[in-house]
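Only a single protein chain was left out; the remaining protein chains are all shown in position.
Naming follows writing order (A and B), and every chain is counted from residue 1.
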Amino acid sequence: MEAFQKIHPLEFYRKFLERSVRPDGRSLTDIRKTTLSVGSITTCSGSSFVKIGNTSVVCGIRAEVGEPPSINQTGIVSNQSKNHSYIFVNVELGPICSNAFSSSKPSEKAMSLGTQLNALINRLDIPTTDFYFDNEGKARWYLYVDIYCLDYDGNITDASIIAMLSALKNVTLQQGIIVEPNQYFKDSEQPTRKLSIQNNYFIPLSFAVIDDYILSDPCLEEEKLSSGQITITFNENQEICLLLYTGTNGIADDHLKKCIQLTKNRFDFINKLVNENNS
Amino acid sequence: MKIDYRSGNSIKTQIPLDYKEYLKRKEDKQQQQQQQQQSTQPTGAITYKRKDRLDEQFRQIFMKTGIVTQASGSCYLEIEKTKVLCSVYGPRATPKTELFETAKLNCELKYATFSSNKEKFDYLENTKEKDQSLIIYQSIIGSLRLDKYPKTVVDVYILVLNDDGDVLVSAITAASMALADAGVEMYDMVASCSAVCIKDATLINPTAQEETLTEGAGKILVSKMPSHNNITQLIQTGELNYNNVLESVNLCIDGSDKIYSIMKQNLIDSLLRQQKKDGDGNEINGITTNAADDQMEE
Partner (left out) sequence: MSQIKRLDGRFDNQIRPIETEQGLLNKADGSAKFTQNKSSVLAAVYGPIEVKNPRKEKILKSVVEVTFTPGLGNSSYQDKEKELLIRNAVESVILTTLHPRTQITVVIQVYSDDGSIISCSINAVCLALLDAGIEMNGMIGSVTLSYQSIDNQDIFYFDPDLLEEIESKAVAIFAFGNNSNNIIMSKVEGKLTEDLYFLAIKNAREACDKIIAFMKLAVKNRIMGNEQQQQQQQDQKIKKEEQQQDEAMK
């Protein structure tokens, strides 16, 4: 049977899918066990570790101080300053997680995922005052969110989004002291504060399309065989924050509807998972 | 083409220091200057006392093999706050024929950008990482039987998630465990131990704070194959007198023997776990694992 799987992986999968089951024993809509732990890394302001099945990612947030661009400048800057972002997300898919990635050049997957996460972050609508370093906001905190994949077994998008959100909720920022311009110090005697994103959630779920079957939470093998990928992310108001379908075959509306419904079903689980770890 | 992801941010940012620490440092500097004015002899060394453990005591170690499912072998290692993950790929065939008779060993250490709250690490490899990669390479290459795998490559990747001192020791130990987990033939596993000498005290398994306490402090790193009683690498940096060197090398050798016993126990445990998974009576492949069993019998 192993030989069959190696030589004709797609045929092998079809035999299972006809019976609505996957080789690892899951049904088509089953999602692998998802666990989350928060704050395990001590050297950064906020961190989280997410595991979905074998896929595991660690997310750390580094807070640095800088002066924001002056708003008084004319024209285009005012337009940008509206969307001036204080959070920068980066996804690292290094050779440590899979030999499909090289260390010299960031992979296409990592770059596009990074772009998507950066766009998602802006939808959290965190007030600018949250990033003030001192009271007046002369200097601001800039957060660098780095997501490292440790084990790549498919569905990295879901893991990254959960990790990013729970790490952001874990961030503690300190009040700062500016001694001279460009000399910033943390004041450890002042109380720390958190970002005001307490009621916001992202509920992500990804799917792989093999023939006419839609598989929730695909593993690496399924992702490789799939002809299309769907990623849906909801927020707490059940609005779509990110929906992405790419594939070599088209997809019907009904399939998308089904996927959206499945994502909604995951709402309570993620909600509970993130809340439990951040209380 | 190397892309810095942060090019999206045109603002220069820095990691702020703690204000208390800053004030303390300022005071220390002033004191030092005063002392230097009073006497010509520098009294640089600071006395330091460990609070939570003895000088020659190790921190808690946790390790687990087979963490990364995509890799041939992997190991996650924790020395209290220091966290390191290592994965090994190979031996795999390479189209390059320059190395004909033996396998090529690649070793790459990477610090996660958030692994330190003092230093900034970029996404690109910096000199410190290159330097430490080489040290790890030299420590473990002596233990491997690379001549068994001609025309192949063995890749070792190490990621430092949290740096609280003794990164090199963790990395070397993790790399050796991961190689054993991957079933690469070796003479013996490499265990490693390091020490920092502050004034007269020799501190085994230092934390990040202890490592940076004084500039130019004497540091010793020993990597050895305990069952052969061979030292694969010995590094000494900083100012140390002869007796101190001898003493700390001896301490480190003892330390690495202790780590070795933990490594061995872990490997056997992981084997038993695997055996349970495979079902009883199944043959386990991998020569190193047999070797470990043999050593147990000895």
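Rule of thumb we're sticking to: a contact is a pair of C-beta atoms (placed from the backbone, for glycine too) under 8 Å apart; a residue touches a chain by one contact, two chains touch by 3 or more.
Keep in mind it's a predicted model, so treat the numbers as computed, not measured.
**Q** Of A:T35, A:S196, A:T246 or A:N265, which sits in contact with the chain we cannot see?
**A** Of the listed residues, the one touching the omitted chain is A:T246.
**Q** Just the residue numbers, please: which parts of chain A touch the chain that's not shown?
**A** 79, 82-83, 106, 108, 111-112, 114-116, 119-120, 123, 235, 237-253, 256-257, 260
The definition used in the following text is that only the chains that are shown with their structure count from here on.
**Q** Just give me the whole-number Å value for how far the CA centre of chain A lies from that of chain B.
**A** Chain centroid spacing, chain A to chain B, equals 30 Å.
**Q** Residue numbers of chain B touching chain A in their complex, please.
**A** Residues of chain B touching chain A: 1-3, 5-6, 8-20, 22, 67-71, 81, 83, 85-87, 89, 92, 108, 110, 112-117, 123, 125, 155, 157-159, 161-164.
**Q** Quick check on the complex: what are the chain A residues that touch chain B?
**A** Listed in rising order, the residues are 40-44, 47, 54, 58, 60-69, 88, 90, 92, 94-99, 103-106, 111, 114, 118, 133, 142, 144, 146, 148, 150-153, 176-177, 179, 182, 184-189, 220.
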